[in-house]
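Removed: one protein chain of the complex. Kept in place: all other protein chains.
Going by the order they are written in, the chains are A and B; count residues from 1 in each one.
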Amino acid sequence: MRTYVGIDLGSTTTKAVLLDDDANVLGRGITNSRSNYDTACRVAGEEARIDARFTLFRRKLATGDQTPAEVDAFLEALERAFRLEQFLEQLGDLEETCLSKIEGEQFAEDAGGVREVVAEVFRQLRDEAPALYAPGASRKSDFFRDLAGSRYLAISEDVARDAKVPYNLVVNIYDKSIIAVENRPPSGRLSEKFRRALDRVLAEGHGVGGVDVVAAVEDALAIELEETGQVGTGYGRVTLPFPKENIRSEILCHGLGAHLMYPRTRTVLDIGGQDTKGIQIDENGIVENFQMNDRCAAGCGRYLGYIADEMNMGLHELGPMAMQSDKPARINSTCTVFAGAELRDRLALGEKRTDIIAGLHRAIILRAMSIISRSGGITDEFTFTGGVAKNEAAVRELRKLVKENYGDVTINIDPDSIYTGALGAAEFARRSAHGIAAPSDVLPEGGQIDDDMMGEMA
Amino acid sequence: MTTPARKPAPNGDPAAYRDALVARAQAIFDDLNFGEARRWKEAEPGRKVVGYLPIYVPRELIHAANALPLGIVGGGDAIEVIHGDAYYQSYICRIPRSTIELGVSGRLDFVDGMLFPSICDVIRNLSGMWKIMFPHVYSRYFDVPQNYEDAVGGNYYIAELAELREDLERVTGTKITDEALNNSIAVYNENRRLVRDLYALRAKVPWKAPAPEIFLILRAGLVLPVEEHSEMLRGYIAAAEAAEDRSLRDNSRVVLSGMFCEQPPLNLIKSLELAGCYVVDDDLLLVTRWLIDDVPTDGDPLANLAAAFLHHSESTSSKYEPDQAEKGKYLIAAVKRSGADGVIFAAPSFCDPALLERPMLQNVLRDADIPFIAFKYAENSGQMQPIREQAGTFSDAIKLWSGA
Partner (left out) sequence: MTQPTARPSPAKPPIAEAEKDASMLKQKAMMAAHYDRLADAPETGAKVCSTFVPGNLNELVMCFDLINNLPEVNAIQSGLRRKSGAYVLEAEKQGHSDDVCTYVKSDIGMMAKGNIGPNGRKMPDPDVLLLSYTGCFTFLKWFELLREQYKCPTIMLHTPYQGDGKITPNMVQYMVRQLKESVIPKLEEVSGVKFDIDRLREYLKKSAEAEDDLVAVLKSARHKPSPIDAFFGGIYYIGPIFGAFRGTDDAIQYYQFLRSEVEERIAKGEGPVTPEGPMQDQRYRLVVEGPPNYTSFRQFWKMFYDEGAVVVASSYSKVGGTYDFGFRHDPDRPLETLAEYCLGVYTNRSLPMRVDMLCDYIEEYEADGLLINSIKSCNSFSAGQLLIMREVERRTGKPAAFIETDLVDPRYFSPANVKNRLESYFQMVEQKRSGTRRKEVAA
């Protein structure tokens, strides 16, 4: 089937979205942007295609009269098994890489001993792996580096001590290897991994009543995902290995993405790590106007990160803490540099920590309100996207201020709003392949496009 | 809207009366809806209010049209600026943002006219923005001459005043007669005399008339009818001088410079005194004492106002100094007059006039061996620790230096 990929290369994460010919989302993928944009782009794309397979499995499985819960349970088990397979594969790659690094002068003394330690560490890692993906197990991250890294360091400390091998040597090997492995996406064929995962879940006794799951999965795997078009966007878009005509600004993609998620959207606010954008779109998702924070990055997501660092807290802890306050302190400085000083000054004056944190949330939303105002205000409906949209305290202040300044407005916040830009990019790819530069719903029924116009739009 | 603090009456206890006057001034200061001015306007049908920005406008003309001059000096640190920021880049000062916020939020919806004096390009351009944003409000850029010859700048200014007079007659529907204008000049002469007395009192006994109180009492004059403000000034001067509840502390005495447009937060002025500096002179709210002598109350009032402007007015950065030898001498005069030990340059961030003038003033002070420090603020600065730190160090240094 024909698919359309949108890649959003952000400063911290890279997102990919896969659409089908009817603009349905087939799959989504995300990865950390790393220093290597090419890999990030490939990994996110791969993740989106994996996700797309699950969508296809679901379509195949949902043909009978089984309950959705049954299908969900099966697919969940299948996904866990698949992730485990993927993890094991990368673990194998990491082990091989680590072993290959055991050479040179520093290992002259006891290369064999180190080799044994490494092998033992990986044996233990592999043994632990199924527990990581057991039902209900919580993982602190889905990125391989985070999962494998901390356990490698913990296990190797014990193993190295017992074997009387210098711990730093073992760490050093890991450090040298992980980046290479991370930048080398799993090489095994996806279908094979799906099949091995399927074997695992069948062995565990999972199934969907009345459905030949093997046939369904094989049917779905047989569908070729042809990449018909791709469009890249995001801060790193200029580094994407795409031809220029396949690159769109993140403003345009964001506007179109928000339109696809909530077709009645007229105003979009996106607060990301590095910038804040206010975007006005028309009834077709076309950008009418936009404003971004000026040269100064005051009031972007990074501001909250900085505050969290100042307070020695996790970023995700800020929102809940702010929610405990019902009278935010008045913080006037959204300058990231001054914020720390203002924070300490106020704490020293005895103001409540919760009120100050709530005030800081209000401050960045006030700043965002100015950017929206600059771009032309808020017209119903209003869609809020970006990392800060996940922060309940920020959302609370936003709702208050929107109501005070623009009255009753529908506010849309999608938990998956991080994919907004990639979604818009994928839709650009789809439209371009369908020969429509502007959205199809502008055309009257059976509308024809003038030939000479086609030329201009191409 | 805040309930107005009751107009206090003298009751025999000067400290209590002084405190009551300050509390009233504070309430006026805190009221971002200008309740006092609104009530004045509503009290009689047909009354008009004309707003003006810093540094100087001839309030006599507005007064003579039976209208209320309303001083607008931004929104301070208590206003949340949402729409105002939408009109300005990060490198522009705060006062125009909060002023627009006051306008957009309806807090100035009772104001019939706005005057924008020639302070700098930001306020100048704000005059045009006001015309676009509030087309039904009379607004005017109030240009003043930078040439101080009677036959040149003087004639220009007289003609400008005449135009303004006609405009105000149109806005207020009241003919401004020479007689009414001369009368208004007399009323304002009185008010300016009282302000000068207030400044003299503070320079003499700064512990009795501390800077934050002086600031609040002056700020009340931007909103209250001038007659009422004069009464407040008289009451405060007498009560503050008579009250015996405050004693001299071992503070240094400083002149503040650079605050003629965007106002510092009240907290900043308080912080300076807490840090050990008596503020004995400043360039806050210059409109209250711009003309330094009485303006004659007979003859051609416009010519008299023009002559006063050309030859008997304060100096500040927005005014050209034709004579290099005189450059910055106004600050030395303020130091001498008030018996100050040093100067604190406190300028609003991005304030062109204050910041471009500052190096020249500092050179003049250096030549005169007057110590100084400098920092920047914004009307909504929330962070006073560095300011207390700097002012405290400066004060200690001055004391050591003068004791040595």
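Heads up, the rule we're going with is that a contact is a pair of C-beta atoms (placed from the backbone, for glycine too) under 8 Å apart; a residue touches a chain by one contact, two chains touch by 3 or more.
These numbers come from a predicted model, not from an experiment.
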Chains still shown that are in contact with the chain withheld from the display: A, B
Contact with the hidden chain (one of B:Tyr52, B:Tyr88 or B:Phe215): B:Tyr88
Residue touching the undisplayed chain, where the options are B:Pro54, B:Pro69 or B:Pro96: B:Pro96
Listed residues A:Phe74, A:Tyr174 or A:Phe290, member touching the removed chain: A:Phe290
Among A:Gly92, A:Gly149 or A:Gly376, the residue in touch with the chain that has been omitted: A:Gly376
Interface residues of chain A (partner: the chain not displayed): 5, 41-42, 45-46, 49, 227, 230, 235, 240-243, 248-252, 282, 284, 286-292, 294-295, 374, 376, 437-438, 442-444, 447-450, 453, 456-457
Absent-chain interface as seen on chain B, which is shown: 86-89, 91-92, 96, 116, 118, 120-122, 124-129, 131-133, 140-141, 143, 145-147, 149, 151-153, 155-156, 159-160, 163, 317-318, 320-322, 324, 327, 347, 349-353, 355-360, 362-363, 376
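The working rule: only the chains that are shown with their structure count from here on.
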List of chain A residues in touch with chain B within their complex: 294-296, 298, 330-333, 338, 341-342, 345-346, 348, 366-367, 369-374, 401, 405
Contact set on chain B toward chain A in their complex: 77-78, 80-87, 89-90, 378, 380-386
